[in-house]
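Every protein chain of the complex appears in place save one, which is left out.
Going in written order, the chains are labelled A and B, and every chain counts its residues from 1.
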Amino acid sequence: MTVTAPVSGLLPALRRSAPVQALASWKGGVAGTFLILVVLGALFAPWLTPYGFDVQNLPGAFQAPNLSHPMGTDEFGRDVLTRILYGARTSLSVSAVAIAISLFCGMVLGASAGYFGGRFDRAVMVVVDLTWAFPEILVALMLVAIIGPGTTGTLVAICVAYLAQFTRLTRAQVMALKSETFVEAARGMGASNAAILFRHLLPNCLGPVLVAGMLATGDAIILEATLGFFGLGAQPPTPSWGGMMSSGSGLLFKGPWIIMFPGLCIALTVVAINMFGDALLHKLDVRERVRTA
Amino acid sequence: MLMEVKELSLSIGKVALLDRVSFSVDRGQVLGLVGESGSGKSLTALALTGLVRRIGGRITGGSIAFDGQELSDLPEPAYRKLRGKRIAFITQNPMSALDALKTIGDQVDQVSRLHLGLSRKAARAHTVDILTRLRIPEAATVARAYPHQLSGGMKQRVVIAMALAADADLIIADEPTTALDVTVQAQIVMILSELVRKRNIGLILITHDMGVVAQICDKVCVLYAGRVAESGPVGQLFDTPRHPYSAALIGCIPRECMAPGALKGIPGTVPSALNYGAECCRFASRCARADALCHTTRPLPHSQGAALVACHHPQGTAAQPEALDV
Partner (left out) sequence: MSEPILALSGLTRRFSTGGGFLRPARSMTAVRGVDLQVARGDIVGVVGESGCGKSTLARLAMRLLEPSDGTIRFEGQDVTHLGGRALKSLRKKLQMVFQDPYSSLDPRYTVRDCIKEPFRALGEPVPPGRVEDLLDQVGLPRSFAESYPHQMSGGQRQRVGIARALAYAPDFVVLDEPTASLDVSIQAQIIALLQDLHRQRDLTYLFISHDLGLVRYFCSRIVVMYLGSVVEVMEDPHAAPRHPYTRALMESSFVPDPEARATIVPLEGEIPSPFALPLGCPFAPRCPRVQDRCRSELPQPTATTIGRVSCFNPIEA
């Protein structure tokens, strides 16, 4: 091995980290590899394809999959594979960013509500439960109607739609954990509320909440696609998977590949995210680590 | 003999958890199965009641004879008839042994109706009679109560009543008093010992509490890491324990007459079932008397006075002069 001393300490640490461990499992490996490929495809889209996502070529419209267009072309003669790669940028980033924001807000809200309890808790829960009383899609549609269609609207809609889930989950975890003796012990050692929250409670509920976030990202991709399908997501010509399915829906018999490939991408990505999330859940549990010393 | 267990071995998966365990109990006798956590005492109880198969356990050798009938290969339907009727099992946690949605009376009635074929009315009279004999005040009222309305000690008495409802010949009680307060524990222990004498039944009492053993047991079987370390009459075990583990275990009980610092404990910890050695004494790593022989050869049980001791260097023999009179 050519690694130098400081790096050699880093490598095993990296190898022990939960995502890498999850990748090493069979399920997590397959799902993780697929996700990495999708993300790389989205990132390097301009270098991977000779076509532009918005360059029309009307004479070449409705080409079935062939060697120069592996996924065919759409009604304007645009390469479907190119649009899927660029569409992944929109679909994945909007969902991931929206869920990340939602997760952060949900954890802060849920943890403080669960830890401090009392009136603050009740107030937070009333608001959160209200949003939970409606299906996510309804909340999202309502918010997009207020903010207006487009990427920002979709982002906010997804954020709010999943906030209730994360808040409730974190709150439940924190409430269970705060009666554990180690929390009392920390207080007995003089730890402040913030220290107890950030050093004990949040790290201990991080695993399940992160995995819930991961799984919600899968749902969020579908939600984003649905909004796109209704024409409320990213506006043309910016491609998104949902938008592509929407425009392909009228052409189901003329060019089934136009709707099929984006649909397949959504399905596979969501399944892969769920599988990876599952694998991660196992590896995040510190109690599953065996003693090596 | 009411129940005689000979060289019982048991595995769960590939892990051998009990290794040639033998003991016996007769009518009117209390046998104490003593050991620390991980000794296999609760597993033994499950093996005797045939419940061990439900947790994936398998009897790999030896025999369990109950009133002349061999139980180790008894099929489950036959076991079901025996369990509850002739062999009663009292679990550690009275809270989980009772159905929260049925009254106390219904639960105790059920046993006698199922196993004795009593009518509804006769069963209730039988129940009230048993509850009264267990010194439950206002038994008829208690019979109409639900488990959550009773205290822990009361619930444990109800569990005992269920064990008695079918006139069982043998009671196996797994840590019946561990979850209870000391004054309540004393009540339950006295009730159990009285029952054995009065009804001439057998009791196998599984416990980690040497005080309780000294109080009511006639015979003791000390388990360590899935093997019997020493078994014999209770008097000899406490007077002149032969196995170093029995001696150490008795020495671990704090007594007010002890000089400060006399309480030392046993160094080390019980080995994990995954690291049990086959050809060695499993206590050797914690034993002050251990030598090379103990680490390489399994000690076989042999007579020491009235007891059977599985030790290469039993106390009161080799090193000490009083050994000469054995």
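Note that a contact is a pair of C-beta atoms (placed from the backbone, for glycine too) under 8 Å apart; a residue touches a chain by one contact, two chains touch by 3 or more.
In this text the structure is predicted, and so the values were computed from the model without any measurement.
Touch with the chain that is not drawn comes from one residue among B:G50, B:G84, B:G105 or B:G153, which is B:G153. Between the chain not shown and the residues A:P59, A:G118 or A:G188, the one that touches is A:G188.
Across the entire complex, the residue among B:A123, B:A173 or B:A248 in touch with the chain not shown is B:A248. The missing chain lies against chain B, touching residues 36-37, 135, 151, 153-154, 181-187, 189-190, 208-215, 234-235, 238, 248-256, 258, 260-261, 263-267, 269-270.
One chain of the complex is left out; on chain A, the residues touching it are 180-182, 184-192, 195, 199-200, 203-204, 286-287, 289-291, 293.
In the analysis below, only the chains that are shown with their structure count from here on.
Note on chain placement: the centre of chain A and the centre of chain B lie 55 Å apart, centres being C-alpha means.
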